[in-house]
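For this view, one protein chain was removed and the others were kept in their places.
Let's turn to chain A:
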């Protein structure tokens, strides 16, 4: 894994001067009595990887679900920097617009591949479905783009017509990834993408993610409870606890010099 940091040239330093690609303001969400997310702001800049760390129940997955427009908060706004959507709070979109926006501009990789894949359909078909929803009706084009996308996620091409249920966990994650990046999304959401994989496969999948990120400068939001994963991937880190952001900053800063008590515990527990 050490080699990958040298093979591909790093992009220009990603300064926070650009227009944010994703911005959420004042997000609050509760489930009955439980306040899952309390007044959270998220900003992600183009080409950057934002890591969100926190223990179970800290609200990180709920936040990601809202970024994927699967859920609506009680309060808050959500903007993506897209040519036609810049002014709109995405939470005000109707069901149909949400679905189209999700299909075209948001990619997601779930921890559980059953959520993201049609297990009974072929792997290439799973990728093609994304393109079909976006309106592509050309068989040859669907076929070649599905293949390209699977190739980009380093999926073995001789198995592109195998069903995900016949594949290993790591492969299933690669199919999910291929599906997510098939339409070059504005933002790629990763919900514990490598949890549940063994360490060597985890390293390979992270390797692919890293390479993709560097080649295509995809904007990513990575949710994980695994600090190792966050440290490998993220440029910036947000630490969440009990629905609030307790600390955020550059990855090195968070890991080397954690300020908040909880972050300190977290970092030291890991190291």
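One rule holds for everything that comes next: a residue touches a chain if its C-beta (ideal position, glycine included) is under 8 Å from a C-beta of that chain, and two chains touch if they have at least 3 such contacts; residues count from 1.
Following the convention adopted for this analysis, contacts and distances are computed from a predicted model.
Peer 1: According to UniProt, what is the chain that's been left out of this complex called? Choose from "Branched-chain amino acid ABC transporter permease", "Ni/Fe-hydrogenase cytochrome b subunit", "Lipid kinase" or "Alpha-D-ribose 1-methylphosphonate 5-phosphate C-P lyase".
Peer 2: Record says "Alpha-D-ribose 1-methylphosphonate 5-phosphate C-P lyase".
Peer 1: Based on the whole complex, identify which of A:81, A:122 or A:224 touches the chain you can't see.
Peer 2: A:122
Peer 1: Which candidate, A:41, A:55, A:70 or A:161, sits in contact with the chain we can't see?
Peer 2: Of the listed residues, the one touching the omitted chain is A:161.
Peer 1: Please identify, in ascending order, the residues of chain A that touch the omitted chain?
Peer 2: Residues 95-96, 99, 118, 121-122, 124-125, 128-129, 132-133, 137-143, 161 of chain A touch the chain that is not shown.
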